[in-house]
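Shown here: the complex without one of its protein chains, the others still in place.
Chain nomenclature is as follows: A and B, assigned in order of appearance, with residue numbering initiated at 1 for each chain independently.
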Amino acid sequence: MSAAGFRFRNPSALPGFGLSLGFTVFYLSVIVLIPIAALIVRPWEIGFSGFWNVISDPRVLAALRLSFGGAAIAAVINAVTGPIVAWVLVRYNFPGKRLLDALIDLPFALPTAVAGIALSQLYSANGWVGEPLSHLGIRIAYTPIGVIIALTFIGLPFVVRTLQPVLNDLSRDPEEAAATLGANRWQTITRVVLPSLMPALLTGATLAFARAVGEYGSVIFIAGNLPTVSEIAPLLIVIKLEQYDYAGAAAIGVVMLAASFAVILALNLLQNWIGKRR
Amino acid sequence: MSLVVDSIVKKFERFPALNGVSLTAPQGAFLALVGPSGSGKTTLLRILGGLEFPDSGSVHFADLNWLDVPARDRRAGFVFQQYALFKHMTVEKNIAFGLTVRAKKLRPPKEEIARRVEELLALVQLEGYNKRYPSQLSGGQKQRVALARALAIEPRMLLLDEPFGALDAKVRKELRGWLRAIHERMGITTVFVTHDQEEAFALADLVAVMNAGKIEQYGTPQDVRRAPKTPFVADFIEVQAGI
């Protein structure tokens, strides 16, 4: 150890460290950190029991269950369809591939309210998809299935875009090795290719899940928002705010925030674990 | 059961990789394909392994029209230059892979597979490494696992692509003698690719010196060294010996 002991930063010849870091930390604090602190502090003015009362209300519980459960189901759907889409985009060549590829990002670019009314219209009983389904007795709009559809829409690009670069960089050697060792294509895909995509797939699905848990705009139109049936947690925050129940809104907000942190933590642990294994 | 390669032509989009290549090797031969990069030696090896297909020409081996046999039915143990180990599998799972993917009725029972893995680990001198992952092995160890994995399927032919290319000089020398010993013990027809003529001459029974998609000279190391047929071969031997 040098005589200087603890050193905040390594010496550098470049200028502007103080200014850029100072501004970064200041802006981050004002815009992000202090407001989040305000949220974390807020619900406790009604005490822990008050907080618990808000959270254990059946309507709140049902909403949280729908937001988390729906997000989980949507993430699983995307974890199945996402790899297929990514595989087709990376491995196959066909006319219109570029267009298909560019469209994947639509849920990132399309405002959620627009997606919301479009999905609602499309899957309602007189929409292009909803109408044929309604003849089969299947209702999607204004049911939890509608919520899952919207959450799947919003999550798809996360899985595809996480997998694509990994799939692109994936060496063909192990696939060829598997073939020379006598594996058929299915065995090669399931035992060699998929396991090496697993980390990226998990990461993508987690990102999709995290986004879907908090999703609001694309869901509320198609959901129908029936309390305890198709009402999502973020909507309940809005309703509580409209009733000026700040503490109640904050309580639900804190639960969702805690879930976000848990997801970030899980992702970091996942990446660490993967980093160690390769 | 000899290997007969006849007038193989293979063109890639911009350049011809193989321009009418023919050679014959007896059963159990140890054959080296040597030449500068881009000479087509790896392409020929991949054709033998079923990973690449020629535009014309034929390959016969073990009384079979070899090109009509899909890679997975050839039982050609292929050792890749970068090892191509399955990163998410332990050493023992890697070695056992070729046995576990067999159809149920052809698959040896679990205990038999485990026994075979132990044998192979002993053969490549990696006893006790069963549960390691490839990332926990050195280059030389990875190479030996790759070889054990290829040997596990009881190959009819052993194909090695620059098997020692990524290793340092000392490990290279060690593994060389050891590969020769394994070949002697098993008697499998072995083809290996190298850009290092010294390695080719030291190891192989037969050497094919390749350049620009053609075999310049084919024969025993002694013959090639004593009487280089073309200026290229003379030059290739000369230059490399000079290094």
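Simple rule for what comes next: a residue touches a chain if its C-beta (ideal position, glycine included) is under 8 Å from a C-beta of that chain, and two chains touch if they have at least 3 such contacts.
FYI, contacts and distances are computed from a predicted model.
Participant: According to UniProt, what is the chain that's been left out of this complex called? Choose from "Fe-S cluster assembly ATPase SufC", "Sulfate ABC transporter permease subunit CysW", "Xanthine dehydrogenase family protein" or "Tryptophan synthase alpha chain".
Facilitator: "Sulfate ABC transporter permease subunit CysW"
Participant: With respect to the chain omitted from the figure, which of A:28, A:125 or A:138 is a touching residue?
Facilitator: A:28
Participant: Decide which residue listed in A:55, A:72 or A:88 touches the omitted chain of the complex.
Facilitator: Answering carefully, the residue with contact to the hidden chain is A:88.
Participant: List the residues of subunit A that touch the chain left out of this view.
Facilitator: Looking at subunit A, the ones touching the missing chain are residues 8-10, 12-17, 19-21, 23-25, 27-28, 31-36, 38-39, 42, 81, 84-85, 87-92, 94, 98, 100-119, 121-122, 127-129, 149, 152-153, 156, 164-165, 168, 172, 175-176, 179-180, 185, 188, 210-211, 213-217, 221, 234-235, 237-238, 241, 244, 246, 249-250, 253, 256-257, 260, 263-264, 268.
Participant: If the missing chain were put back, which residues of subunit B would it touch?
Facilitator: Interface residues of subunit B facing the absent chain: 50-53, 55-56, 67-68, 70-72.
Definition applied: only the chains that are shown with their structure count from here on.
Participant: Between subunit A and subunit B, what's the gap in Å when you average each chain's C-alpha atoms?
Facilitator: Inter-chain centre distance comes to 47 Å.
Participant: Please name which positions on subunit A make contact with subunit B in the complex.
Facilitator: Listed in rising order, the residues are 171, 173-174, 176-184, 187, 191-192, 195-196, 198, 277-278.
Participant: Subunit A touches which residues of subunit B in the complex?
Facilitator: Going by the criterion above, the answer is residues 49-51, 70-78, 80, 82, 84-89, 97-98, 101-102, 133, 135, 149-150, 152-153, 159.
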